[in-house]
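Apart from one protein chain that is not included, each protein chain of the complex appears where it belongs.
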Amino acid sequence: MEKITKEKVEAFIPKRKRDSYKGTYGRVLFVGGNQNMGGAIMLSASAGLHSGAGLVTVATHSSNQAALHTRLPEAMFLPMEDLNQLEEKIDSMDVIVVGPGLGRDTLALNVLQTVYQTAGKDQLVLVDGDAIYLHVNEKLPETEASLIFTPHLGEWRTMTGLPLDEQYLETNQEKVKELNAVVVLKKSRTEVYYEEEVWQNTTGNPAMATGGMGDTLAGMIGGFVAQFDDNKKAVLSAVYLHSYIGDELAKTQYVTLPSHIIEKIPFTMKEFTKTAGKLSFI
Amino acid sequence: MEKITKEKVEAFIPKRKRDSYKGTYGRVLFVGGNQNMGGAIMLSASAGLHSGAGLVTVATHSSNQAALHTRLPEAMFLPMEDLNQLEEKIDSMDVIVVGPGLGRDTLALNVLQTVYQTAGKDQLVLVDGDAIYLHVNEKLPETEASLIFTPHLGEWRTMTGLPLDEQYLETNQEKVKELNAVVVLKKSRTEVYYEEEVWQNTTGNPAMATGGMGDTLAGMIGGFVAQFDDNKKAVLSAVYLHSYIGDELAKTQYVTLPSHIIEKIPFTMKEFTKTAGKLSFI
Amino acid sequence: MEKITKEKVEAFIPKRKRDSYKGTYGRVLFVGGNQNMGGAIMLSASAGLHSGAGLVTVATHSSNQAALHTRLPEAMFLPMEDLNQLEEKIDSMDVIVVGPGLGRDTLALNVLQTVYQTAGKDQLVLVDGDAIYLHVNEKLPETEASLIFTPHLGEWRTMTGLPLDEQYLETNQEKVKELNAVVVLKKSRTEVYYEEEVWQNTTGNPAMATGGMGDTLAGMIGGFVAQFDDNKKAVLSAVYLHSYIGDELAKTQYVTLPSHIIEKIPFTMKEFTKTAGKLSFI
Partner (left out) sequence: MEKITKEKVEAFIPKRKRDSYKGTYGRVLFVGGNQNMGGAIMLSASAGLHSGAGLVTVATHSSNQAALHTRLPEAMFLPMEDLNQLEEKIDSMDVIVVGPGLGRDTLALNVLQTVYQTAGKDQLVLVDGDAIYLHVNEKLPETEASLIFTPHLGEWRTMTGLPLDEQYLETNQEKVKELNAVVVLKKSRTEVYYEEEVWQNTTGNPAMATGGMGDTLAGMIGGFVAQFDDNKKAVLSAVYLHSYIGDELAKTQYVTLPSHIIEKIPFTMKEFTKTAGKLSFI
């Protein structure tokens, strides 16, 4: 099990190219936020935007349109109830983050089915929160897309049937192989299962134990995989930076809200590319 | 009558544990905010979140959904009009704060009745603002939950029948005993009646005399009792810190709005745990 | 014509009393904001709140409820279309600011009529923007309330029939006497006609020439008259401080938006009470 460290992440974050444009940095669709949990997908999408994703669209319950545009004028909106529009939109996306605040009702299930059916083999689908619940408990079509799961310990137990005291590195790896997916196992020291490799995060603290933190991490991973050439480096960097920022904030805050973390992403990414003595642009 | 002092509050605020997660810090339901006073419950819930409550849900009039998600994406939403949903939600909560901006109409009464009926003996219900009015003036079912009341002087008079000039420590204590509840009596030097004890706050100033301050205090108390092992320490700390922050802000502000106070909570809590020479996490 | 100066305003701003509560600082109702101009009344009310008004209610078109609560959770909301609710609310108010974004249609007229009819002789009504237009062009009932008008030069011309080149101090004073009101005549050096006196402002700059500035000034005047014992000192202080803050901001900003000014009000008021070597609270 390898450690994710500052030095490694500094080397992982790519330089932006002089002649790039917004399309260069990926199209990311965030899918979630029902009438009760609209904030979750807004946090997730905001994290993606602040991570540098080129173009962000949010498919969410239509009652969330006003709040979304108020908080995130940079994001485009899609009414989640309109499955045809959703299907069409998925086609042009690089990454789909599905689950934050999605809910577990019939609409949620239909939405997830649409994502699984429509996403193709060049696309990446990140499955988070309620989408993990639905993935485990409902009949879903096979998807051609590459999958990333971001369960916390309890969700991992229901995904694998492994009780907490049988969740060892090896048993986890076996289950990950069966899933044929990348797994980010969220815990006080988060683990990333990437193909044969297992990485352990070295940042994070209990001031981050508050609602919406998982949604924020999912958004950062989505934003990073959309931009980085290398998915592994993207996932590891997002996991590390999310908690690194949390650690920095915890020096002066008893609790750190997701929105506090999100605001800092562009600044911390910059620090990390500077520290490595690299030019920021090439 | 004991004084609430900085030294005591520094010792009251607990350290967060390394292996904790958001569930460790409590589930708090905020109930209030009709069509006219939606802002009140948003201030209250925001104070709870910034105080470190793990998971915050807001049951409010459905016309407040957009504003709630815009201001507080970290909070979940529940339409207050749907009493069945409310009842179901209450079951999984640790603390319920009811009253800010609730109103005094039939819906408000039905909502409060639902809270009283549903909350069980392991739950804590904080009764504030319009809920105090309804508690005094309407027929409400007995509740099994532990109660905290947060009246200002005028509300205390209607609760007890005691005119202002008969509100002595001893007469108040008698009434508190009858109520079988904790009472936070808001005045320029707020008093806390906790079982046999009476505590007096030593912070607060007239720059805080503005609408929404009481809602904010109620939210802080709710957030603290959800996290602290000891309810008395939680209530006393919230009362003290709310006005301590107000005092700090009043050094540079002629008036301090509730939202100014709320933003400072995580920072001031951190200062207080540092001052005591404690490690912040264990 | 006397000059409004820093020294005078420092002496005008009252100290807050230790035992005061929010009711001490006045109840202010802001009336305006139709479907097209909701922002105007929000700026006005926000200025009133940041000026220290104790309790702020906003009567505005019901389509503005969500935006109002998002921007100003400290304010209460009233649907402007409901004239009965409006009438009832006016009864308990100290000050009514009417006009910002009100519009000039039938609803606007009915609203203004309700304000004029309902406000009594112990109440103060500030007539701004579209309400000035309606006052001049429509048949309105006499009102018992004291009136403050805040016209700009063009509005003053239509109010008085005086062309710009006949607006001298003496001709203006005659018209003010006929109106039996206080007049704040907005120009690059704003003039205040208060009973027999005329005061001229000494602050202000062209970086403030942007939409919403007048609404902001109206809100500050409303907030100040609600708190100060002396209406004259309140009006003069608001006129001075509004532009004083604008001058301070213009040192680093090419243009200063109303929201920039509003945020600074509590801080500048504090500076002014400190400069005078006074204790802030008594």
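For clarity, chains are labelled A, B and C in written order, and residue numbers in each chain start from 1.
Keep in mind that, in the parts below, contacts are C-beta pairs under 8 Å (C-beta built on N, C-alpha and C of every residue); 3 or more make two chains touch, one makes a residue touch a chain.
Everything quoted here is computed from the prediction, not taken from an experiment.
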Selected residue (touches chain absent from view) among A:V31, A:A47 or A:A66: A:A66
Hidden partner chain, touching residue among B:Q35, B:T57, B:T70 or B:Q227: B:T70
Residue numbers in chain C that touch the chain omitted from display: 35-40, 42-43, 46, 63-64, 66-67, 70-71, 152, 188, 205-207, 209-213, 250-259
Chain not shown, touching residues in chain A: 13, 16-22, 24-25, 49-56, 65-67, 69-70, 72-79, 265-267, 269-270, 273, 280-281
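Throughout what follows, only the chains that are shown with their structure count from here on.
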Whole-Å gap separating chain A and chain B, where each centre is the average of the chain's CA atoms: 34
Geometric centre distance via CA averages, chain C-chain A, whole Å: 48
In chain B, residues with contacts to at least two other chains: 66-67, 70
